[in-house]
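The structure appears right after this line, and notes come after that.
As you look at this complex, bear in mind that one protein chain is not there, while each of the others sits in place.
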Amino acid sequence: MLLSLLFICLLAAGLLAKVNDMTEKPISDAKALKLEEAIKNVVPPFDNNPVNESYKVATEKGDSLIVYPAKKGDDVVGFAVNSYSDDGFAGNIQVMVGFDTQDNVVNYAVLAHAETPGLGSQMVDWFKPQVQELSLIEKIFGFEIKKTETKSSIIGKSPGTTNFSVSKDGGDIDAISASTITSRAFLEAVNKAYAAYTQSENYTSTGATIVPEEDATEIKE
Amino acid sequence: MENKLVVSPSPHVHSGDTIAKNMYGVLIALVPAFLVSLYVFGLNALILTVASVLFCVITEYVIQRYMLKRIPTIADGSAIITGILLAFNVPSNLPLWILAIGAIAAIGIGKMSFGGLGNNIFNPALLGRVFLLISFPTQMTSWPLPSTMAPVDGATAATVLENMKYNPEALSSVSDMFFGLESGSIGEMSAMALLLGLIYMLWKRIITWHIPVSILVTVGLFTASIYLFDPSPANNPLIHLLSGGLLLGAIFMATDYATSPLSKNGMLIYGVGIGVVTVCIRLWGAYPEGVSFAILLMNALTPLINMYVKPKRFGEVVKNV
Partner (left out) sequence: MTKNIRILINGVVKDNPVFVLLLGMCPTLATTSSAINGMSMGLATMFVLVCSNLVIASLKNFIPDLVRIPAFIVIIATFVTIVEMVMNAYLPALADSLGIFIPLIVVNCIVLGRAEAFAAKNTVLSSLFDGVGIGLGFTLALTLLGVVREFMGSGRMFSVSFFPEDFGVTLFILAPGAFIALGYLVAIFNKLQRK
């Protein structure tokens, strides 16, 4: 009795060890790829490995955010900041926000959230420029159901010059209708990312990032 | 009269009470609230109410006639009441197609799936409303300001309960709430009109006082006790009593025959339960309003209450106390 159970367990362990061996590398590759994809989506094209060059920046609250610098050759082309907010409607929201060297938001990606589907979950696309995706009946019958226009996009704007808070609070961004709390939390995360990025070691107060000397003069001309 | 001798089972003495008579009594009680909504929201309220009734009656007819192949019973008025109550529970600018989905959910899922009138566990109108609230939260929670006080047409505003939760400085005055001059669903506006309906139904003995009074007293006492410790406007018992769908729910929804307990004591337990859950959701829950969820929850517990709190059998003598 004991022997047969032992035998089955041994067999199972052997099989699992073999499969684990085979999948260990693909799993870690897939994880790294996921992070890399998220960074690639939010900053201008780069050719370095931002994950290897990432560093932590302390925030005012005493915790820290991870900043991923994106470089092309030796020039810094942008930063991706992994930011978060705990004030979402359903708690924690994780966002990856990308900035170019002029402080403008290039793009963002929501990495993790638990907001209400259909309401708060709209933040995944809400703060990007609207794209109209045609559904099948619209294609077949050749009409378009227009979405209502909002000024909700944060892409291409800088938190330094635009007030990144919801219009209800006097800001310049339209909140997701019926999800003001989620919108506030999301914008808080973006502002936090911006604060961390401006404090990061590669950032200079002129709004441009460290540029080799000769290049800097070129820009002035 | 071919059949002179009619043999029927008991009861042989009938009080003349029928489903239809009670239902039309409820309809009359709803008239004051409907008039206020017409005054406040204008034509929109009329269109939505009529459409909602039509959708509900048509759904019931189609299901009974073509799916169940029974003789339709739409004339008993219960589908009409469901339609009106559903319309009373939505914002006045709700698109009609959403209302139609709500009517199908209310009658199809809430009522006919369980076997029709009397077999339904949940109040159909409330089920339809919660179905819409979860499915179309954006449309269900943008409340247009009453046309009498909106600066521009189509302006929306937060309801009293939303303000209570997120913006306590902007609370409406108690008298505005009593007469119905705040933003909200079509039928929940005026406390006065709803109370008139309550008085009519008590006078006509369509309902007893137990459920509405126990709900209102529970909410009042619960919020008052919290108000004693933390006297912020968000805990003001008077505002809690007058705001949102509490009166509409306590008077017209919780008292639905099929989904509330049978005995007087059971009704009191049921009412207290609704009151406690409502206040808990309002103060600590994710939604600003909790009456619908509270009533549906207690609907689900009604069979349990009926099991433990049995009504006195007819002819039963109370044993010596």
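A and B are the chain letters, set down in written order, and residue numbers restart from 1 in every chain.
We take it that contacts are C-beta pairs under 8 Å (C-beta built on N, C-alpha and C of every residue); 3 or more make two chains touch, one makes a residue touch a chain.
Note that the structure is predicted; figures quoted are calculated from it, not measured.
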Omitted-chain contact residue, chosen from A:D74, A:E138 or A:D169: A:E138
Residue of B:I109, B:L195 or B:V309 touching the missing chain in the full complex: B:I109
Interface with the undisplayed chain - residues on chain A: 1, 4-5, 8-9, 12, 15-16, 19-20, 22-23, 26-27, 30-31, 33-34, 117-118, 133-138, 145, 147
Touch list for chain B against the chain that is not drawn: 97, 101, 109, 113, 131, 134-137
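The definition used in the following text is that only the chains that are shown with their structure count from here on.
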In the complex with chain A, residue positions of chain B that touch it: 135, 137-138, 141-142, 166, 286
Residues of chain A defined as touching chain B within the complex: 89, 116, 118-119, 177-178, 180-181
